[in-house]
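The complex appears here minus one protein chain, its other protein chains still in place.
First chain written, first letter: the chains are A and B, and each begins at residue 1.
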Amino acid sequence: MDALIIITVGFLVAFNCGILGSFLVLRKMAMIGDAISHAVLPGIVIAFMLSGSRENIFMMIGAGVIGVFVTIMIEVLTRKGKIPVDAAIGYSFTFLFAIGIILLTAFADDVDIDEQCVLYGEIIYIPFNVWVTQGGLHLGPTALWIVGLNTFIVLIVILSFYKELLITSFNPDFADSIGIKPIVWHYVLMGLVSYTAVSSFESVGAVLVVGLIIIPPATAYLITERLNKMLIYTTIIALITSILGYYLAFLLNVSVAGAMITISGTIFLLVFYLSNRYNKKVIMSKSE
Amino acid sequence: MTKTAVEIHDLVVAYNRKPVLWNIDAHLPAGKIIGIIGPNGAGKSTLIKAMMGLLKPASGKILFFDNPLDEVRERVAYVPQRESVDWQFPVTVFDVVLMGRYKKVGLFKNPGKSDKEKAKQALEKVDMYQFRDRQISQLSGGQQQRVFIARALIQDADIYLMDEPFAGVDASTEKAILKLMKEMGEQGKTVIVVHHDLQTVMDFFDWVMMLNQRLVACGKTQDVFIEKNLNDTYGGKLTLLNEVGQILSKNQMPQREK
Partner (left out) sequence: MIEFLSFLKDPNLQYVLWGCILLSFSAGLIGCFAYLQKKALIGDAISHSVLPGVAIAFMLIEVKSLPVLLTGAFVSGIISQYLVVKLSEHPKISKDTAIGFVLTFFFGIGIVLLTFIQQSGHAGQSGLEDFIFGKAATLVQKDINLFIALSVIIIIVVLLMKKEFTIVSFDEDFAHTSGMNVSMINKVMTGLYVMAIVSGIQAVGVVLMSALVITPAAAGRFWTNNINKLLIISSLIAGLGGGIGVLISYSAPQMPTGPWVVVVLSVIALISFLIAPQTGIISKWFNQRKNKQKIHNENILKLLYKICEKRGNVQCSIDKNEAADRYSLSKKEFFNKLNRLNKKGYLEYQINNQIQLTKKGVDEGQRIVRLHRLWEAYLATYLNIAPDHVHDDAEAIEHVLTPELEAKLDRLLDYPEADPHKAKIPRKKKI
């Protein structure tokens, strides 16, 4: 039962990250995902200090705001400070992440988050943290509800605004020319990524969540030429990753999040190798 | 007297406060095929982008049929440069053309049957319907350009702004685009094209705008496409303008007061 819960939560986290990550990868903004997921750490720590709990919805919103803030910070540094964009990204998130770690260690007594949790989450403890209502009703693991709500929101937004996200990712200038504002959809996406980074924190930590944002969509992109299929393949890879990742971790008694990344990275390299071979074959047979 | 399709009034566009277009002031007539020509770095694409509201001008205004763009957006269609997108993007030819209808379809809705019918017609017009299910990287440069034009056609606009549609396309695509443009002109549509091949200007355009940081000439092709204007357009930049621009940028001075 616990295994099922862990795998389900792992899958939902990988799904949320992967669906949003697909758009980030196509927009060539994978590292912005990296920046956001690191940058929410101080938000999470401060919110935890204020509310005393990791499962407060207001805390998630508050922490998510920092994720959006870091994208604005990067924008300001590149535009006003004339810093190359990659240096601006590297600068901004290391700064915020460092503040997060300092807060974490300075207020270690008040904050129930340790460095391990930041690095790779605590997904194996999730089944034990059960949501019990005041009437004494057991509603199952709290994290399942948090991540499930996240999935619900991601699904709603993607299904409702698929075409807006598609057109602003593919050709922002054209979208702008017909009156669909790229800036609006940029921030919708950034807001969702921040929210997802916060709600995935407990399961996979702030560092490894990036892997789930980038690796499954990048793999799916290698094998398909349609966006809708890319999203479906990302889902399938997320599922495989969470199942195999769990059992690899179980077998070796290691971190589940680390194992999930190891599995999905291995799948990516395998697909990369095969698609390269396939491409070479196609080119050879064409030139013959 | 023909109607004015586009009125550009004292337009200044600056990057980082350094003006790249100085005081452009022009009237473009409706129902004509209009070429914008000038050397590299003359600001041709900048002008089109400013017209489409993609760049915010430092001063001046642009009116389409006497209205600002936001009020007549459905009547203006834009064909960006082919290099402006990543052709590896996982969409098909048909998907790209349908994008022309996205705004009209509205939020929360997907393109319907009539939109798809329109996309089909547009693709047939550019002779690309048989490639509708191809991923867009599997097209030649000319075919990609045709897809972009089909996407603009589906918008049913009155004014078409095209950024270098003839760049890097094969001879048959060039012919097809030209034929299409002439047809559009006959239907009373205005087509404004950024162009760089001087050889074809006389054949392609009714009207030309000659640009090099400033407007050198704007008028009927046979009147303004003459040696003197060509010398002014292609005879190098005005160094003084550059120097003044540099000072504006360095001293953070406003291009316009207030």
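Just so we're on the same page, a contact is a pair of C-beta atoms (placed from the backbone, for glycine too) under 8 Å apart; a residue touches a chain by one contact, two chains touch by 3 or more.
If you're wondering where the values come from, they're calculated on a predicted model, not measured in any experiment.
One chain is not displayed; in the complete assembly it touches the shown chains A, B. Interface note for the absent chain: among B:34, B:69, B:162 or B:216, the touching residue is B:216. Although one chain is hidden here, its contacts on chain A can still be listed: residues 25, 28-31, 33-34, 77, 80-84, 86-91, 94-95, 97-102, 105-106, 108, 115, 119-120, 207-208, 210-211, 213-215, 218, 221-222, 248-249, 252-255, 257-262, 265, 268, 272, 275-276. For chain B, the residues touching the absent chain in the complete assembly are 10, 12, 22-23, 25, 59, 88, 137, 214-217, 238, 240, 243-244, 247-248, 251-257.
The rule is short, and it goes like this: only the chains that are shown with their structure count from here on.
If you average the CA atoms of chain A and of chain B, the two centres end up 39 Å from each other.
Residues of chain A that touch chain B in their complex: 26, 28, 160-164, 166-167, 169-171, 173-180, 221, 224-227, 229-230.
Of all residues in chain B, those touching chain A in their complex are 49, 52-54, 70, 73, 76-78, 80, 84-86, 89-92, 95-96, 99-100, 102-103, 105, 107-108, 110-111, 135, 151, 155.
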